[in-house]
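With one protein chain held back, the other chains of the complex are shown just where they sit.
So, chain A:
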Amino acid sequence: MDTGAAGGAGGCGAAVNGTRGGGPKPATAAARSRSGGGGGGGGAPRGGATKGAGSAWRHLLLRLAVLVLVFAVWQLAAEAHGSVYFPPPGRIAHHMYELWFSGPVRRVFLTDAAVADVLPSLGRMAAGFGMAAVAGIALGVAVGRSRRAYALCNPVLQFARAVPPPALVPVFVVVLDLGTQMQIASIAFSAVWPVLINTAEGVRNTDPLRLDVAAVLRLHPVERLWLLLLPSALPRIFAGLRLSLSLSLILMVFSELLPGSANGIGFTLTDAQSRSDLPTVWAALLLLGILGYLLNTALLAAERRLVGRGRSTA
């Protein structure tokens, strides 16, 4: 399995260093021979690609196996113990299904409870994260493009990032009162910093030679942004977006835990806890884990599509 990962990394490295030719080839060859196994192959890059795909599948299977194993151990341990506080995962999953996903077909299986609690949560998170992403990228480009702006803003940004986001929620409660506005604002305000800082950093690190090329080509400022600055910064932008996404999820739940919230997954959690409805608490936790995982996977897929091809930014 390790060999598979090394092979993948080698291929990637080849793309990264491929600007001067020569260097990367031995690396790929070495990676290929290390991945060993059957078939001498024609030696063409194709051979390496199929082997890479094969080990990627094996890698996926292995990860699934670990996941299944963890759940099996959990299930057995919980059943053996028989505590009401720690229901086995099978029961939790079933409870989750009954609570939220056993609705009619025409509502894509969502129950009333799901429409009342899960969807508003997701909506607020999408709004907050979307605002953070747009504002973060726009401001990040503005800050990163000018050396002076970067030097001036950097301390402020580092400070803003250093404040633990949940600590800001009380401020928003006072300013905006409880409710959707406050929740979206806390999500957006917490999630904006990682995107902003990473975008600024990425734009600032644009290869100076490419900036010279843009000057010689007399690219229009908008073209320069679209054809050079954003593509160069894209890997960093996505790194920021991933951080922001997990912050958004945290803030989504946290802003719904406050007394006085009316709905949401976080509300379900506190509500069930006050009624000592432990299966629901566990179901909400499982749902949050699944949501976080799916959202992150979607973001990674988007990143792979957008960044994959231009990986040679060096």
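Simple rule for what comes next: a contact is a pair of C-beta atoms (placed from the backbone, for glycine too) under 8 Å apart; a residue touches a chain by one contact, two chains touch by 3 or more; residues count from 1.
Simple rule for what comes next: contacts and distances are computed from a predicted model.
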| item | value |
| --- | --- |
| Hidden chain of the complex, named as in its UniProt record, picked from "Cell division protein FtsX", "ABC transporter ATP-binding protein", "Maltose/maltodextrin transport system permease protein MalG" or "Cytochrome c oxidase subunit 1" | "ABC transporter ATP-binding protein" |
| Omitted-chain contact residue, chosen from A:R145, A:R161 or A:R210 | A:R210 |
| Residue among A:A93, A:L227 or A:L258 touching the omitted chain | A:L227 |
| Hidden partner chain, residues of chain A it touches | 15, 18-22, 207, 209-210, 212-213, 215-220, 223, 227-228, 231, 234, 309-314 |
